[in-house]
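Here the complex is missing one protein chain, while the rest keep their positions.
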Amino acid sequence: MTALINVENLLKTMCDQLKGELQARSVEQPALIGIRTGGVWLADYLHKALALEEPFGELDISFYRDDFSRMGLNPRVRPSHLPFETEDRHIILVDDVIMSGRTIRAAMNEIFDYGRPASIILVTLLDLGARELPIQPDIVGQSLQLQRHQRVKLLGPDPLRVELRERRENT
Amino acid sequence: MSTSPASDRHIQLNPFGQLRHFLSIDGLDRNLLTEILDTADSFIEVGERSIKKVPLLRGRTVVNLFFEASTRTRSTFELAAKRLSADVLNLDISTSATSKGESLSDTLLNLEAMASDMFVVRHAQSGAPHFIAQSVTPGVAIINAGDGRHAHPTQAMLDMLTIRQHKGRFEGLVVAIVGDILHSRVARSQVRALLTLGAEEVRIVGPNTLLPRDAETLGVKIHNDMRSGLRDADVVIMLRLQRERMEGALLPSEREFYRQYGLTTEKLAYARPDAIVMHPGPINRGVEIESAVADGPQSVILNQVTNGIAVRMAVMSMAMSGQLAERQAAAETQASK
Partner (left out) sequence: MKILIENGRVFDPVSGRETETGVFVKEGVIAALEAPEQAVDRRIDAQGCLIVPGFIDLSCHVREPGDDQKGSIASETRAAAHGGFTTLCTSPDSSPVNDSGAVTNLILDVAARTGAVRVLPVGAITRGLGGELLSDMAGLTNAGCVALSNGDRPLGNSRVLRRCMAYARTFGLTLFIQPENKALAAEGCAHEGSVATHLGLPGIPEVAETIAVGELLLLAEETGVRLHLSQVSTARSVELIGRAQARGIAVTADVAMHHLLFNESALRGFDSRFHVRPPLRSEADRQGLLAGVRDGVITAITSQHRPQDPAAKQAPLAETAPGLSTVETTLGMGLRLVENGELSLPVLLAALTSGPAQVLGRTPPRLDVGAPADLCVFAPGETWTVTAASLLSTGKHAAVLGEALNGVVRATLCNGKVAFVAGGDD
């Protein structure tokens, strides 16, 4: 199945859709933010493709996760880095995969702590369904239905490729 | 005799090797100290946002237990806990429970019963936080905010953060710690942290009355003289001198101390030209340090305050994380039975 996912092609299509979305919303100077780590690689691609002058931001959502009491703190947390004000800006938020929607909730909470954005457009490469929160991406590269034992992971940054892994049960 | 007893490691870490109490630098390895510094770096970024708060400890209760008054240290811990979204309770124990004859253990058990998740403990007796973590409330994360002459690990880690920001590394660094080493919990923790993080040489400089017995077993080089002690140093740390040292016949006068060990522009010249000057504060100008040095280009004293909140946020969130992981594992073991 992974052989069928051509990240390069998906990104091209997504880029076109995103341009259309920005036009439809009359957004001229969007601020681009990628969620670590996969989302940052994709943001890097979109940043070049959209020819944005302003550098893009990187978000580490470790401090905002809702599973702290079960998973604890990520020992490899790195500082978030937003090289622009978010107040009243139109933001493009990028992540590699959306499933439960919890990562996006955490990312939006974090963005709001920098300031109140005018709007957020959510872009994800893959949508695995199984949503637990009412959060939907605006631009999706491809939707996938995984088997219970399967996991998907974006590898990169060069080249970007999607790997499907068999999950080991209860280890 | 080992300088990093296994017992300290055992108390401070959960079975997965994660921090669950932060009592001393002893027994913590280089990776863990680096993790604290890295996590603190992320919290420094949080401090630059318009909303300087993250939800990590939301719904958790942090109790500041200061058996020894210190407004400054308590304030940074309070701010750190609040920026982690915790509920904070400040208890000045010296004036409340113990004066009514309630034992320390009873006071703590009452607080634990109020569903406290973390105690930040400052105490005049060395080992008080160890005692609390071991014998009284093992399920509450204990953060040592300074115990007797033993340890002040958060202060040491914020100093390490400052050094890393200015020097970018610890390898190859020569660090001189000057003043009252004997009574200094800060110095003990700094020495341990510097050596663990890979500093090349740590020196302690002072008169023999202010140096601890068998100090070389701490892993330091001992100097009585500022000229040799500061020679080619990359970092000079000045300790605060307490007035009561004069009364204990440890020193003749502040003036004589300043002449011999006070950091003046002239004495600073013994160190490397790019040496930084640190002081845990509050500074006695004209006793430990000349104003021109304290306010000079090599001084990084103010910087240390900003780092203090970030380091405390880091150890508080890591210790809470370690406690929760342990509770989670215990609950799973229970469930599988």
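Think of it as A and B in the order they're written, each chain with its own count starting at 1.
Basically, a residue touches a chain if its C-beta (ideal position, glycine included) is under 8 Å from a C-beta of that chain, and two chains touch if they have at least 3 such contacts.
These numbers were taken from a predicted model, which means no experiment stands behind them.
**Student:** Given that one chain is not shown, what are the shown chains it touches?
**Tutor:** Looking at the entire complex, the absent chain's contacts are B.
**Student:** Sort through B:R60, B:R74, B:H123 or B:R203 and give me the one touching the missing partner chain.
**Tutor:** B:H123
**Student:** Based on the whole complex, identify which of B:R20, B:R149 or B:K267 touches the chain you can't see.
**Tutor:** Looking across B:R20, B:R149 or B:K267, the contact with the absent chain belongs to B:R149.
**Student:** Mind pulling the subunit B residues that touch the left-out chain?
**Tutor:** 1, 3, 5, 7-8, 11, 26, 103-105, 123, 125-128, 130-131, 134-136, 147-151, 185, 188, 212-215, 217-218
The rule is simple: only the chains that are shown with their structure count from here on.
**Student:** Report the inter-chain centroid distance for subunit A and subunit B in whole angstrom, where each centroid is the mean of the CA atoms.
**Tutor:** Here the centre of subunit B sits 39 Å away from the centre of subunit A.
**Student:** Would you tell me which residues of subunit B are touching subunit A in their complex?
**Tutor:** Its residues touching subunit A are 18, 35, 38-39, 41-42, 44-46, 49-51, 53-56, 317-318, 320-322, 324-325, 328.
**Student:** Hey, which residues of subunit A end up touching subunit B in the complex?
**Tutor:** That would be residues 60, 62-64, 68-70, 72-73, 75-81, 87, 109-110, 112-115 of subunit A.
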